[in-house]
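With one protein chain withheld, the remaining protein chains of the complex are depicted in position.
Entry: chain A
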Amino acid sequence: MSSNMETAELNKQRSRSKEGKLRSQLRIDLVGFAFISPWLIGFLGFIVGPMLASLYFSFTDYDLLSDPNWIGLSNYMNMFTNDDRFWKAIRVTLVFVFGSVPLKLAFALFVAMLFNTSRKGVGLYRTLFYVPSILGGSVAIAVVWKQLFGRQGAVNDIFEFLGLPTMSWVTSPDFALSTLILLVVWQFGSPMLIFLAGLKAIPKELYEAASVDGASPILQFLKITIPMLSPVIFFNLVMQTIQGFMAFTQSFLITEGGPLDSTLFYAVYLYEKAFAHFDMGYASALAWILLLICGIFTAFIFRTAKTWVYYESEGGN
């Protein structure tokens, strides 16, 4: 069997002249491009092309109905100097991202550590804690959240029983954003599962050796768990941050950006400009600024990664 394969390999090598090699590389290229062609078409036609178009539109006053007129940097100038709601949207989105992402990841890690045991019933618990993440993004939950935290909702009912202050949380400018952050943190299931898989991959010997040397659980957590888990923390951090900047449904459905723009997510403002006012030029400019902000944050996380993310084996995929 193996000698058969060897001779076949030899024959193949012999028959390959330089020209043949070139021709066969061309064939491989053709086959390769044929396989990736669906994505390539989508990438060029639905991503690169439209993005270039939107870069152009961001310098125009395009409104879908009339031809776009070149207005130079006006959209950007307006945005930075003249548009209070733009700054408001940036502030709200940053508070949302910095409020929800660390909380969500901390909670996910905490619960994952609780579940990293061979105790009975853990499988069931994992399921139970994941259910909110399955449903949390749906319109149904958004609709329910609004009532749950409304004036007559269950939350006030419980707070009243406990003697705590009650109010209409979703219509209060001070608390509406916190209500949305809570909704997002509640859906910590995916990072939790990823943390759990990461925790299971840490060799038990590390903890055993540390215990023998008398390291406290807190020290073990700081010196073993966190460094060993850092690639997973990194992945979760990047994904959740980007998702945070893109958040739309929660604000659009529950608070409609209000009250007093206190939950005006960037994505909601962009949607409003584009599809309520059909100010496509301005909205395109908004989209490019969003891309820039996301890019800066991602680049920042990637840059700092070198100092805190620990890879056991460089290389691999």
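Rule of thumb we're sticking to: contacts are C-beta pairs under 8 Å (C-beta built on N, C-alpha and C of every residue); 3 or more make two chains touch, one makes a residue touch a chain; residues count from 1.
Here is the rule we use: contacts and distances are computed from a predicted model.
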>> Just to verify: the chain that's not displayed, which of "Carbon-monoxide dehydrogenase medium subunit", "Ech hydrogenase subunit A", "Spore germination protein" or "Carbohydrate ABC transporter membrane protein 2 (CUT1 family)" does UniProt list as its protein name?
In response: "Carbohydrate ABC transporter membrane protein 2 (CUT1 family)"
>> Tell me which of A:Asn75, A:Ser178 or A:Asn236 is the one touching the absent chain.
In response: A:Asn236
> Out of A:Phe46, A:Phe98 or A:Phe300, which touches the unshown chain?
Replying inline: A:Phe46
>> Counting contacts across the full complex, list the positions on chain A that touch the omitted chain.
In response: 5, 8, 25, 28-36, 38-43, 45-47, 49-51, 53-54, 57, 62, 64, 111, 114, 119, 121, 125-132, 134-135, 137-141, 143-145, 147-148, 152-158, 161, 186, 190, 193-194, 196-198, 201, 232, 235-236, 238-239, 242, 245-246, 248-249, 252-253, 266-267, 270-271, 274-275, 280, 283-284, 287-288, 290-291, 294, 298, 317
